[in-house]
Structure formats: C-alpha cells, structure tokens
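Every protein chain of the complex appears in place save one, which is left out.
Here is chain A:
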C-alpha cells in the first residue's frame, strides 16, 4: 500500500481559537477517504493545509512521500467549495485554461476537454459562458476542471453540494471509477448518506478527529445505527 498523502500532528490556531488540533491522517492509493463533520469543524482548513494553501502552526504534510513541491502539484486535482471559474469565459475556455496550466499540450487538451465534458454531462453546453450556467452546472464544470489532467490524487471540498440526487449518484459513480483507475480521493461532506460510499471516513469535530475507520467498522465499534450518532454521542477514542 503506497501512502499518497499524509498529515502529521497538524495544528492550526487563529488568534485564540484552535481550528485544528493534532490531526493525523494518511491516504493510501486507490481509496476514497471521506472527511465528515458539521460545518465549522475545520474540514476546509484541513484540506487547504494538505494542499499547502494554508500554513499550519505545527505538524507537516507529505505529498507522494515527500515535501510538497510545485512539480508534485501536477498530480493534484483540487476542487474548492466555491466554484472557482471565470464567468466571462465559456466552459470550453475554462477547461482549456486550466488544462494548459496543468501542462497539457494543445492536442491532448482538446481530447481531454471532450472526455471530461462527457463525464460531467456538459458536452452540449461547452460553448456557453459560465455566466449562463445554473448552480449545478457550475459545480460539474468545476469538477471537470479538477479532472482534466488525470491527477493521481483528488482533494474535493464538498463536491456534491447543491446537486440533485440523480446527479449526485452519477458523480459518486464517477468517484468509484476514478478509484478503480488507482486514483486516491479525499472528499469532504456533511451529507451522511455519502459516507457509506467511502472506503474510510474520518470524523472531524471542533478541529479534532473523533474516529477513523471504514463505515461498517465504525458502526460496530461505537454500537450505533448511523454515523451521525457518533457525533451525537460525542465519544472520543
């Protein structure tokens, strides 16, 4: 099992408030790790620290078993909570731009744009400006931008928020498919029914990881009917 991403003793304070305290996690290749927690629990901060977009006060992050470097970002697919798209541009132009920033050559880009547009069902809307997109379409385009360069590791912050159940289904099917292609995914969510689709979940509350494990194991260990109950119980290890 190859460790793709790991965080050791990550601690982050903002003024007096502790946002993350001593968080440890590691992701093996080919797994979907669900980061679960109520809003304000520090999920986004954790993802940003793992990406190197925010500094932690203590602890260290290793990306593909080394210190994060510019060249290792080549294998990262990041999708933020905000859609992070250029609204004046068409969907095609957005994909084209992020594709070239990721180092794809022109021919390759063209081909990949077609492929990812197909995957997120936006093929017929590629020439529309993002301004004219609905919220759900923007979300899917944002995901497509993270997919364009076939990364090995995905960090997806609430990828399915605002999508209808049908689309959510198809997106989770896509995650399964990425996983089969040996990709590693870390997905934050606060939707409980998505938890069961993850290989492992980490429960984050008040900046601490309450528990980690496969959904089935967690239910067994804590003797609860649903993962939510672990939060309600507020148990620690």
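We adopt the following convention: a residue touches a chain if its C-beta (ideal position, glycine included) is under 8 Å from a C-beta of that chain, and two chains touch if they have at least 3 such contacts; residues count from 1.
In this section, contacts and distances are computed from a predicted model.
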- Quick one: the chain not pictured, UniProt calls it what, "ABC transporter permease subunit", "Transketolase", "Two-component system, OmpR family, KDP operon response regulator KdpE" or "Monooxygenase"? "ABC transporter permease subunit"
- Which of A:26, A:100 or A:226 contacts the chain that the document leaves out: A:100
- Message: With the missing chain put back, one of A:10, A:23, A:46 or A:85 would touch it. Which one?
- Response: A:85
- May I ask you to list the residues on chain A that touch the chain which is not drawn? 48, 51-53, 55, 68-71, 73-74, 76, 78, 80-89, 93, 97-98, 100-103, 129, 145, 155
